[in-house]
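Removed from the display is one protein chain of the complex; every other protein chain stays in position.
Chain naming follows the written order as A and B, and within any one chain the residues start at number 1.
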Amino acid sequence: MSIIAIQPTKRGHSESVWAALRRNPAVLTGAGILILTLAMALSAEHFFPGDPMDMVAAPLLWPGADPAYPLGTDSLGRDVASGIAYGARASLLIALSATLLSVTLGVAVGALAGYHGGRLGDVLMRITEVFQTVPSFLLVIVIVAIGNPTVNIIALAIGISSWPTVARLIRAEFRTLREADFVTAARSQGFNNRTIILHEILPNALAPLVVTASILVASAILIEAGLAFLGMSDPNKPSWGGMIGSGREQIASAWFLTALPGLAIIFVVLALNMLGDGLNDALNPRLRRYLP
Amino acid sequence: MVDRLRILRLARRTLWQAVPTVFGILLLNFLLLRLIPGDAVDVLASESGGATEATLALWRSHFGLDLNLGQQLLAYLTHLAHLDLGVSPRFNMPVSQLVFDRLPNTLLLMVGALGLALTIGIAAGVLMATWVGRWPDRLLSLAVLVLYSAPGFWIGLMAVVVFSVTLGWLPSDGIETLGLDLHGMAWLTDRLKHTVLPVLTLSTFYIALYARLTRASMLEVQRQDFVRTARAKGLPPTRIAVRHVLRNALLPVTTLAGLHFAALFGGAAVTETLFGWPGLGRLTLDAVLSRDYNLLLGILLLSSMLVVLVNVSMDLLQAWLDPRIQVE
Partner (left out) sequence: MSFSRRQLLIGLSALPLLGASVPFLPNALAAAAAEAATGRRIFNLLVNPEPPSLSSFNTTAGTTVTASSKVLEGLLRYDESLTPQPGLAVAWSVAADGLSYRFDLRQGVKWHDGQPFTSADVAFSLDLIKRYHPRGGSTFANLLAVDTPDQYTAVVRLAKPAPYLLRAFAGGETPILPKHLYETGDPLSNPHNNAPIGTGPYRFKRWQRGSYIEFERNPDYWGVDLPVVDTLFLKVAPDSAARLAAFENGSLDAGGQSPVPLSDLARITQSGKLKFTTRGYAYSVTPTMLEFNLDHPLLSRHEVRKAIAHAIDREVIKKVVYYGYADVSVSPIPKNFPQYLYTAPNPYPFDIAKANTLLDEAGLPKKGNARFSLILDPLPYGDSYARTAAYIRSALARIGIDVQLRSQDFPTYTKRIYTDRDFDFAVVGMGTMFDPTVGVQRLFWSKNFRKGLPFSNSTHYNNPEVDRLLEQAAVETDEQRRGDLFKAFQKIVIEELPSITLVMQQQVTVFSARVTGFETDGNGLDGSLSDVRLGDEAIAHG
């Protein structure tokens, strides 16, 4: 009797998250645009020395009319190209810090509510609901009216108005995950609550959080633009929303003043949304390729 | 019979839970408003071009603004218990009258925008899901993504330039043409023409949102076992698409639509300013600018209650659609 050697079945593996991200065209495009924008924001001084708010030339020059000002000038004679380059800073800064604030607040509230549940959870969710039911844009306007429109206050206002979304998401995740086996295991090993929340559950809730964060950054940019439209933007720093706001008067004749910063906003928000989509797909285990 | 009982219990529970929420909103707004520098009398004085110190003191005591925070809150709550929203110092009118005068205009805008967004969005989403991966899907997806990323008021501004200034097809301000005593169809047409641009501006973001969501949701549901079963059973494709796939795919959409009601109030503020639409959004802005606490509280209270109401209805709708949802 011959023994037929049975070949061990070759086991492949599911591709890693990183590999899934790398092959996703949406992620690549989105990340690419964002990196470009970031580079532009950081190197603005190099390409546009001087103060972007300085009145440097004849007002309302069309793009291309004067080679020194490729994107034209606004109604006060300020360089539009310089404004867009420096404006990336304010817009990105506001969006990123607002999102950081809302993520921090949201995770804190949501984690506690989801993990502990019971009375504490109810109270926390009640508070979340209160903030969520007040129309968020109106809340932002009220907060900005309390202080002056500066980059810090605007970021604070947007952050405060958007944390409920994160809180609800994190709470849902924690409610599901706290029943998981690895949590029981960790508890039986004697880890305290704080360690379990931070080191066990939170890393597993990261995926939807990252996707939500990218959407929050995008919406923060849009909210800032809306605020600037209503006249509540920082007058000392160029921002894309602010440029749309001050260029609004000339919409019929020099519409490039509104169109160009609007396009900049569209590009960045588009990139963020594509990144979010891509992250969503890449982090979805069912969409990952099987590599034999 | 059991079904109806379940829904009634659910309704009662959700409404009961809404009370502390509304109270919390009241408290929050009251505190926030007091933090804004200046009060309504400052506004009245500066708007009139100045006033004597005596007049300022008189106005302050007349509007109860010289009391401390606790007393003002108590006074407000007492009025509220009598269903009295107070008087607006800036407009010299009862708050309830101001709010209910403008409420229909805002509701028209919001319901119109939501309706349009749901119709076009879901239709687009269905189209994209039907031709997933092929060029109609790719094209629509790109268009939807751009729509999703553009500031609504920017699109509104561009629309005003094209349709109002250049082409002259649509009006750009107000809710109706003044001075015409129109009736019937003519009145309806005039009102509709004034509504087109504002509703379009407000809805762009949500069209894109619902399109994306419907597409993702339909693709998700199409993969489910029961769809495969239906196909195996030989049911006609239209019937599968509508009765099985779409019906289930719409659940997340309806949830979101309810949540967006609150967000629409804020978006309405920008749209209403752009088009001179006499609605609650603009009234809120005016109230903040004129430190009109009574008016602002009245609006925020009303809008919050409306949101709670819509959320409750959404919950009930879902409970009716999905028999698995029980009272916890």
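Following the convention adopted for this analysis, a residue touches a chain if its C-beta (ideal position, glycine included) is under 8 Å from a C-beta of that chain, and two chains touch if they have at least 3 such contacts.
As the structure is a computational prediction, the values presented were derived from the model and not from experiment.
If I'm reading the header right, one chain is hidden. Which shown chains does it touch across the whole complex?
So, taking every chain into account, the missing one touches A, B.
From the list B:42, B:66, B:84 or B:137, which touches the chain that is not on show?
B:42
Just one of A:80, A:166 or A:254 touches the chain that is missing; which is it?
A:254
Specify the residue from the set B:85, B:150 or B:274 that touches the hidden chain.
Only one listed residue reaches the unshown chain, and that is B:274.
Which of these, A:28, A:53 or A:172, touches the one chain of the complex that we don't see?
Hidden-chain contact among the options goes to A:53.
What residues on subunit B make contact with the chain left out of this view?
Residues of subunit B in touch with the missing chain: 36-39, 42-53, 55-56, 90-93, 98, 101-102, 127, 130, 136, 157, 160-161, 164-165, 168-175, 177-181, 189, 193, 237-238, 241-242, 273-276, 278-279, 282-283, 288-291.
Against the chain that's been left off, what residues of subunit A make contact? List them.
Spelled out for subunit A, the touching residues are 51, 53-55, 59-60, 75-77, 145, 148-149, 231-236, 246, 248-254.
We take it that only the chains that are shown with their structure count from here on.
Going by the contact rule at the top, pick out the subunit B residues touching subunit A in the complex.
Per the stated touch rule, the residues are 20-21, 24-25, 28-29, 32-33, 35-37, 145-146, 148-154, 157-158, 160-161, 165, 259, 262-267, 269-270, 273-274, 281, 284-285, 288-289, 296, 300, 303-304, 307-308.
What does subunit A use to touch subunit B in their complex?
Those in contact with subunit B are residues 126-127, 129-143, 145-146, 218, 222, 225-226, 229-230, 241, 244, 248, 251-252, 255, 258-259, 262, 265-267, 269-270, 273-274.
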